[in-house]
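A single protein chain has been removed from this complex, and every other one stays in its place.
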Amino acid sequence: MSASLKLPEAAPAPLLEVKNIEVVYNDVILVLRGLSLAVPQGKIVALLGANGAGKSTTLKAISGLLKTEEGEVTRGEITFDGARIDGIDPHLIVRRGIFQVMEGRRIIADMTCLENLRLGAFIRSDAEVKRDIDMVYEYFPRLKERTGLAGYLSGGEQQMLAIGRALMARPKLILMDEPSMGLSPLLVKEVFGIIRRLNEELGITILLVEQNARMALSVASHAYVMEQGKVVLDGSAAALAENEDVKEFYLGGHGTERKSFRNLKSYKRRKRWL
Amino acid sequence: MAEAAPILEAPILEARGVSLRFGGVRALTEVSFAIRQGEVFSIIGPNGAGKTSMVNCISGRYRPTEGGIWFGGQEITRVPVRRRAALGIGRTFQNLALFGHMSVLDNIMVGRHHLLRRGFLPGMLYWLGGAQREEIAHRREVEEIIDFLEIQHVRKAPAGTLSYGLRKRVELARAVALKPKLILLDEPMAGMNLEEKEDMARFILDLNEEWGMTVLMIEHDMGVVMDISHRVMVLDFGRRIAEGAPEAVLADPHVKRAYLGEADEAVRDLDEPVTA
Amino acid sequence: QPIPLGHLMDLSGATSDVGTPFAQGVNDTFAWVNRTRNGIAGRQVNVLAFDYGYQAPRSVSQYQAWSRDRVVGIMGWGTADTEALVRFVTRDRIPYVSGSYSAALTDAAGKSGRPGVEATGYNFFYGPSYSDALRAMLQWAAEDWKAKGRPGRPKYVHMGGNHPYPNSPKAAGEALAAELGFEVLPAIVFALTPGDYTAQCLTLKNQGANYAYLGNTAGSNISVLRACQTAGVDVQFLGNVWGMDENAMKAAGAAANGVVFPVRTGAVWGQSVPGMAQAQAISRISDSSGNAYRPVHYLAGICSAMLMVEAMQTASEGGQITGERIRNGFYARRDWVPQGFDGLCSPSNFTAEDHRGQLSVALYRARVTGDTSQGGVTELMQAGTMKLEPVTTITLPRRPDWLGW
Amino acid sequence: MDSALLLQLTLNGLIVGALYGVVAMSFVLIYKASQVVNFAQGEFLLVGAWVCWWLLTDWQLPFWLGFLVTLAFMTAFGMILQVVVLRPLIGEPVISVIMATIGLGIFFQALMKWIFGVFAKPFPPIFPVEQVSVLGLQVQSVYLLSLGISLLIMLGFAWFFTLSKHGLAMRATAFDQQVAQSLGISVPRVFAMSWAISAMVSALAGVVVGVVNGVSSALSFYGIKVFPAVILGGLDSVVGAVLGGLIVGLLENWAQYLDAHWLNWGNMYGVAPFYALILILLIKPYGLFGTKNIERV
Partner (left out) sequence: MATLAPAGDFRTSYRADMTIFPTRGSRLALWLGLALVAASPLVFGRYELGLLINIGIMGIAALGLNILVGFTGQISIGHAAFFGFGAFASAYAHDTWHIPVVLCIPLAGIATALVGLVFGAPAARLKGLYLAIATLAAQFILEDFFARAQWFTGGVAGRITEPFALFGWVADREESFLYVVLAWVILMFLGAANLLRTRDGRALVAVRDHYLSAEMMGINLAYYRTLSFGIASFYAGIAGALYAHYLLFVSVEAFNILFSIQFLGMVIIGGLGSVMGSLMGAAFMVLLPEVVQAGADALAGSAIDHALKLGASISFLREMAVGAAIILFLIFEPDGLAHRWRLIKAYWKLYPFSH
């Protein structure tokens, strides 16, 4: 199957569309240079890329959190559900239904797990919050046992909490920044299972930034590869998984072979698309 | 397993019956193990198993409720944290702990702290007290580390503005600058893609083989653990449940169930032939 | 060509409650002299008024600015700043009429030999020193005690903040009190700012003091008076020159009733003395309606300014108006009352050794007989809700051992 | 005789301390929402007291109405301050915001003097009975009123922070503004809320002190007095703030007793709380009730 680099023309307008945006930090550091991507309703889209490519920046641009770091979208537009959202304050974007799981967990250390979860549901005022808390506990039983302050949780436990908090918001779109970071292999699998279930059962659309490309491509329907602030490759997840470069640099090895980490040559092997 | 630096029998680090409790939480229960001079030793285990807590005990952040820790034949259970750098223990952190407002260069220079001799008075006099000479000498060595870890391009950038992966690398550089005998790495590959993990693996191997550092590593990526560690210990609920050569440990059914999950993908990977 | 003259005011700082009317009096007086007498020797006085907010360092830097403008004299204000500037004015020979009546400033030639007291040949003030005012009140208190015929020794206590200004007469007062047969109680400290001083009042009550000197400025004294009223303390309060006035009476209400305090002028606003007409003319400078009530500090401001004016006039006769010649102007008269201010300004005497200008102290008693929260001072005084009653005038001997103390 | 004095001083300490507690509470409120130490707290008292005084004298409003209008005004005042001054500073380091509150303090101190003059002014009589005798001590009845109100406020705060959603939101904002925003919390609104409530509560204290001592710019000194109180209690504890206030009140009065009877130092009343503060911090670095920072790596 050949990589289809464009969405079919007839597809309905995507839930989230990022058109040709440019992002600058501190008025000088240009990080995203004309990045475009689309996330269709009800799908999981993966965003891959090297450290510093600008993945997190892309997510922050969508969720509006860029503003809090002296960053700014200087060109292009971002639409969600048919309306422009660039330039809107982050808390209003959350209310429109976009929730970001931030890189590095960022749980509120001086509150308990329960309080963290309740805060996840801050924008909601329905009666089902309690039930959703139970749902999160069901996904991550470990969290229920931890009654102390969240700051004392282990790294992985904090990661679970961060994901659980996003579930509490019941958003239309979750932006996940490296959800599997620091999780044990068993849990990584579980988390991806949860992501899939969220998508299938609750119909939540997900934009997934992930370093575990193998896993990401296995749950996503579509994927983008970023480099230095630009999309350099995109296509259906299946197509990308077959792409030679992606195999080489993100999945490791060709076919069934796996390179040993021990026998790497120490010259620059890096292929650049740019 | 590929050839490794010669492993001396005398343990460089030994933990004997280490237990750690926080109120009702038992983070560690009677964990004993020894790391030999020159090896790459990995700790794996489920989240919340107590891996970081163990490293914290070694680096002095936590004091074991019971048991003790010996480093190079000397008991260090009660040695204050700040003395351990000079003893030769360096570490990186699971949640980044860089000095965000300092430049990368200064961050790494802080790693040299215990090697520098000139205090604030010679420092203020700079040209007169010999501080300048000392600074230049150490700067030279730090630049070597920077070259080695390939972070020249961000040398003067404030550490807080770097991307996650680069920050991890700077943290490693800072720990290396300490000239430790034993370096503790808490999930050095978290948040990296394959390519970057490869780089990181190579750095760790070089540190071990060429710079002669003993490495203790916590890592969830089984591929890396398999390939570069000499021995692996598995913790579960604060207890040591297995220890030994990587292949043996990962084949342990107990470990498979507690940590990897049955028929885990990572395990499938590991069953596949490895191309040299 | 106008004559430059500095004027340090506190309109905004810790002592602004009393500093404002005093400064107004000074400014109005110079404006009046300029207008009605065509200045001094035909030259207008250019008053460089500066509100230093009771911050001594600011007064020093302002002093530097004035020395650039070559001021011939300065109307000053607070204790700390006066002591800070006194060296400079002595060095630069600039006569300085201060609002600080610290006795330490009266040893003009520096011959008293007291530690920390320096020659202050260019510093003058209008009124009795803080120490002398307190001495007078103590003499009155001793007589009062006798007159009342109460048994035992009267108990005296000094109250005030631990600051130069309240402390300045402390030692002198306690020494004289002991001399007069008072039992001197440990001093009670309360801050220079308003606050809740119930604890101090309870202590005062517990000590059983009969006479208490309030050393602070009005704002915090009011707090003490009110708290002591609530606590039911029965004590005769002795106020100080800056610690009680019509505004303070209004603010303290009935709590201020009965406080005895020194008044530097021969009359208070509205009393008929020959000098009052002039004062009313001066007042119209800033109050064209002529209806405003002027508190005691305004009148003291007029008298202080008039001393400077007449000293400058003396200096201008047959020579340049220089600092040194103005200083000599202060020594030119005996029992000096500025012309046309008879009955209002009390007579002063300055010599090159002794700058204790006044040793006669007029004591008044505050009378408050109703609710003072509604209406201004003017109305309250007119209605008689508040009154200033003369008590007595005490004349102290010019004791050499009291010079500079 | 002396034990009677000690008892009276103790009682007085409790009463005054309750007032410190109220101010401390409003101080802690802002701290809990933004980690900002509000140096303009004293000026809040001042503004509140002057506005109430003005309504009562110039407008001749009855006390209860003037008081309510004052509280409403102060709520708006806090909110406006937040919008004009503090909102633009969202995201700046806390110390900048602290400095801004210092600027606010300087500004309003001067503004109040400009508008209302530098003289202390008395409140018109408010209660038919000005004083009540409690255990032999004459107590201003307005103090008793404030005691009651502050108890109510304290309970309200305790509920607010531990149980209500907005209380949680405030704590989250204080911990990390970026995360709070990512949760859908409007940081400006949280700040507006905390400043409004804080201004209102301190105005209450301002009016009470004003009624007792008269209004003057020195009221703002309560803003400084409150520091030992909050630190003794622990910066982030509402209950601690009230207890801290009581402790400071007691300490002042006991120090006065000691001073009058034995030490004769003169100024113990004013500095004793600060000595106590240093001592307590030496033993308990987070105050009596403050929570320890989480130190986990």
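Read from first to last, the chains carry the letters A, B, C and D; within each, the first residue is number 1.
Basically, contacts are C-beta pairs under 8 Å (C-beta built on N, C-alpha and C of every residue); 3 or more make two chains touch, one makes a residue touch a chain.
Predicted model, so just to flag it, every value in this text is computed and none were measured.
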Which residue of B:I44, B:M109 or B:L172 touches the chain not shown here: B:M109
Given C:P2, C:P57 or C:P274, the residue that touches the chain left out of view is C:P57
Across the whole complex, the chain not displayed is touched by chain D residues 31, 35, 37, 39, 85, 88-89, 92-93, 95-100, 102-111, 113-114, 224, 227-228, 230-231, 235, 265-267, 270-271, 274-275, 277-278, 281-282, 285-287, 290, 293, 295, 297
Hidden partner interface residues of chain C, rising order: 11-12, 51, 53, 55-58, 60-61, 64-65, 67-68, 80, 83-84, 87-88, 104, 116, 118, 162-164, 167-168
I need the residue numbers on chain B that touch the omitted chain, in ascending order. 59-61, 81-86, 90-91, 93, 97-103, 106, 109-114, 116, 118-120, 122-126, 131-132, 135-136, 139-140, 143, 156-158, 174, 178
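In this section, only the chains that are shown with their structure count from here on.
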Suppose chain D is absent; how do the other chains partition by contact? A, B | C
Treat each pair of touching chains as one step and give the shortest count from chain A to chain C. 2
Per-chain Cα centroid nearest the overall protein Cα centroid belongs to chain D
Can you identify which chains form the pair with the largest number of contacting C-beta pairs? A-B
Mind checking the centre-to-centre distance between chain A and chain D? Centres are C-alpha means, answer in whole Å. 45
Touching two or more other chains - residues of chain A: 152
Complex interface listing, chain D residues touching chain A: 91, 165, 168-169, 171-172, 175-179, 181-187, 291, 294, 296
Sort out for me which residues of chain B touch chain A in the complex. 2, 22-23, 25, 44-53, 94-96, 161-166, 187, 190-198, 201-202, 205-206, 220, 222-224, 227-228, 258-261, 264-266, 269, 272-276
Listed in rising order, chain A residues that touch chain D in their complex are 63-65, 68-69, 89-92, 94-95, 99-100, 102, 106-111, 115, 118-120, 122-123, 149, 151-152, 165, 169
